[in-house]
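A single protein chain has been omitted; all remaining protein chains appear in their positions.
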Amino acid sequence: MSEVKNTAASSCASSGEFIPKIVMFCCNWCSYAGADGAGVSRFQQPANVRVVRVMCSSRVDPVHIYTAFLEGADAVLITGCHIGDCHYVNGNDKTLVKYKFIKSMLKEMGMEDERLMLRWISASEGQQFAEFVTEMVEKVKALGPSPLRKEGVV
Amino acid sequence: MSAPENTAPAGAPPAGKPPEKKPPAPSTVGDILKPSDIAVGGKYIGWSVREEIRKEGGSGGLVTSVLAGALEKGLVKHVVVLKKSNQYEAVPVLTSDVEDVYASAGSMHMLISNPTKYLRQFQNDAAIALAVKPCDMRGIREQQKRNMLDLDKIFTVGLNCGGTMMPYKIRKVTEEVYGVNPDDVRAEEIEKGKLILETADGEHHSQSIDELEEEDNGRRENCRYCVVKIATNSDLACGNWGVMPDYAGKGTFVEVMTEKGAEFLRNAIEGGYAEVKEASEPAAEARGKVNGIMLKMSAKTKEEIFVPMQSQTILDLKKELENCIGCGACKTVCPPCACGAEAKCTSFNDPADNYDISLFHMIRFLHLMDSCIGCGQCSDVCPAEIPLARLYRKFANPMQDELNYVTGMDDRTPPFFEIKLEEVQ
Partner (left out) sequence: MTNANAVGAVAVIGGGIAGVQSALDLANSGYRVYLIESKPSIGGVMAQLDKTFPTLDCSACILSPKLVEASRHPDIKLMTYSEVTGLSGDAGNFTLTVKKKTRYIDIDNCVGCGDCLAKCPKKVDDEFEEGLSKRKAIYFQFPQAIPKVVTIDPDNCLMLKNGKCGNCAKVCQRGAVKYDLKDEFEDIEVGAVIMATGFEAFDPAILESYRFDHPDVVTALQFERYTNASGPFAGHIQTSKGELPKKIAFIQCVGSRNPEIGKAYCSSVCCTYAVKQSRLIKDHHPEVDVAVFNIDLRTFGKGYEEFALRAQDDGIRFINSRPSGVDVKNDGALSLRYEGSESEVVHEEFDLVVLSIGLQAPKSSVRLAEILGVALDKYGFVKTDLETPTETSRAGIFTAGVAQGPKDIPESVAQASGAASKAGALLNEARKSLETIAEIPPENPIGDEPRIGVIVCRCGTNIGGVVDVPAVVEYASALPNVVIAAEEMYSCADDTQSRIYDMIQDYKLNRFVVAACTPRTHEPLFQQTCQEAGLNPWLFEFANIREHCSWIHHDEPKNATHKAKDLVRQAVGKVKYYTPLYSQSLPLVHNAVVLGGGVSGLTAANELAENGYEVDLIEKTGELGGNVKKLQSYKARLDAIIQKAESNGKIHIHYNSMMEDVSGSVGNFRGKIMTAGKPVKELDFGIIIIATGAHELKQPGLFGYEDNPIVRTQLEFKEMVDKNEGGFKNVVFIQCAGSRNDERPYCSRICCTNTVRNAIQYKEQNPDAEIYVLYRDIRTYGMYEEQYTKARESGIHFMMYDKDEPPAVTGNTVAVHDRTINLHFSLDADCVVLSAATVAEAGNRDVGPMMKVPLTKDGFFMEVHPKLRPVDFGTDGVFVCGLAQFPKLFEESVSQAQAAASRACTILSRDALLSPAELSSVDESVCVGCGACQDVCPYHAITLEEKTVTQKGLSFKAVRSVINPAACKGCGCCAMSCPTGAIDQSHFDNVQLLSQVKSVFYFEEEVN
C-alpha cells in the first residue's frame, strides 16, 4: 500500500496493531436511540463501530451484511427493538429469522460466526449499547482480522 | 414412459424379475377395482389395457395410460412428454396429441433435465399433465410456493427414482467400460445392482453400478445423496417397487396422494385405459423396504461427502469458486429459483468490486438454503465445472436439517420468509 498521508488514519494504522472495523445496523426507534442515549450519558466505548441507521432491523438485507464483510468488516452487528417492542409490529421477529440463516451461512463459509451478532437494545439501554460495543470489539480483537479483510483497508 | 423407474443401485433388491427359488407371492388381492373404489391414500397395482403399451412401458404402462386418459377425456389440455433424440437424451415437448403420449412410453435413466422451468413457460390457463421425478415435483412445489405455478392446473404422476445418469457420461462409459459403440445401444435395464445395456444385436452387456460409481461413472453425485426416492409429493406416486413377482413387468405400483390423483386414476379406469387392483400388504412393505435401503445409502453418501466439507475454510470456498465466469447458467436452470434475469444475486454483483467471493454466489447460497432441492443441475450446466450442487447443499443441509424442512415436500412457507420460526423462538 502506498504511504499514509492522513494523520488520523495513520494514527490508527501505522502502529501495526490490529484495529477492528465494525459495521453496525441500528433501528431508528430503539437501538439508534439507545446509541444516542449512550452518548448523552457519555458511556465511553471503543471507536471501532460505524453505525448505519435503518428504520427497522428487518430492513437490513443479507446483501448489506455480505457487502460489509466482503468490503472488509471484521464484524457486523445488527441491533433492534426487543422482541414484542417493534415499532413495526413484528419486524424484529423477521430479523431474527434472517439472522439465523446468515449466521449459519457464515459458519458454513468457514468464518467465525461470532463476527455477526444480533442484539436487542432499547432506547433507554445506552449502557447496554456501550457494553455491547465494548464486548464485541474485544471479541473481534481476539478473533483477529476477518479472513475477508483486504490489506490496507482502514 | 419417460424418466427413470428403476435405477436401483447395487445392493437394492432386484426389481423386475421374480427371485427364482421362492414361490410367487400374490401381490394383489381381489378383483379389478371400480372407479368408485379409488381413494386418496389407496395403494394399487395397475396396468394399461393396451397390450402394446404394457410392452413398451416397462411396468405395465399405467403411467402412460393415465396420461392418455386425462388428455383424451379433457381433464387436461396438454401433456408434457419427452421426445427422445437418441437413446440417451430427450427434450420435453408440450403436446395435445395422444399419440405423442403413447409414443413416449418407456423408461429412461439418462434424463436429467428438470421440467420445472419449462413448466413456467408452458403453463398458461390450460391444465397440464406430466410425469415427474421426485425432484421435478419438488421444484414444482417450490415454484408454487412462490406463486410461479398454479398446482391446481398441473396434474403430476410421480415416478420412483433411484437416480439419474448424465447422457454424455453414459456414452463415455459405454464406450470405455463396456466396450460398446454407444449408438448401437437399443435398451437399458437395471437389475440386481447392475446396469445392463442391450445392443442392436440382442446382446446384453452388464456392469456393477457400485463399481461404476466408484469411478464416478454411475449416477450423478446429487442423486447419490438424494433423500426423496418416491414422489409422494405428486398426485399419483408410481413405480415398480412393491410390484410383486406375479405382476413383475406387467404392473405398476401406484399410491394415490391427492384427490386430484384419485380423480385422474378413476378417469383412466372409467375410460377403459387402465385396470387396477388393490395392492397387498406385502407389496406395500416391499416398496417401503426398497425405499428404506435407498435412503440409507443416500444418508451414507451424504455423510461421506459433507462431513469432510465441514472443515473447509473460507479460502477453500474461494478456491472452489475462483473459476466462475459469471455466466449465470446455474441460476437459469435452478428449479426453485423464482427470480427473473434481474435479481439481487445478479444486480448487486458488480465485478468491479473485486470481492474475494462473488456476491452472486453469496446471495445464491443464502437463497437456496431453504429452497435447494438438490437436483444437481447447477453442477451439470456449469461450464467451469464448479461442484455447485455440493456447495449449495453444504449451506442448505444444516439449515434444512435443523428446521426439519425438506424442500418441495414440506408445505410450510419457505422458512426464510416466515415471520417467526418455531425453532427460533
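Each chain gets a letter, A and B, in the order it is written, and its residues are counted from 1.
By our rule, a residue touches a chain if its C-beta (ideal position, glycine included) is under 8 Å from a C-beta of that chain, and two chains touch if they have at least 3 such contacts.
Fair warning: this is a prediction, and the values are worked out from it, not measured in the lab.
Of the candidate positions A:36, A:114 or A:135, contact with the hidden chain is made by A:36. Residue-wise, the contact with the chain that is not shown comes from B:148, picked out of B:105, B:148 or B:195. When you scan A:56, A:77 or A:118 for touch with the missing chain, the hit is A:56.
Contacts to the hidden chain, counted on chain A, fall at residues 1-2, 4-13, 21, 23, 28-30, 32-33, 35-47, 50-56, 58-64, 67-68, 71-73, 81-82, 84-85, 87-91, 94, 98, 122-128, 130, 150, 152-154. For chain B, the list of residues touching the undisplayed chain reads 146-148, 338-340, 342-344, 347-348, 367, 413-414, 416-417, 419.
Methods note: only the chains that are shown with their structure count from here on.
Computed from the mean C-alpha positions, the centre of chain A lies at a distance of 44 Å from the centre of chain B.
Across the complex, chain A meets chain B through its residues 61-63, 66-67, 70-71, 90, 93-94, 96-98, 100-102, 104-105, 107-111, 147-148, 150. Of all residues in chain B, only 312-317, 344, 348, 353, 355-357, 359, 362-363, 365-366, 369-370, 394-395, 398-399, 402, 415-416, 418-421, 423-424 touch chain A in the complex they form.
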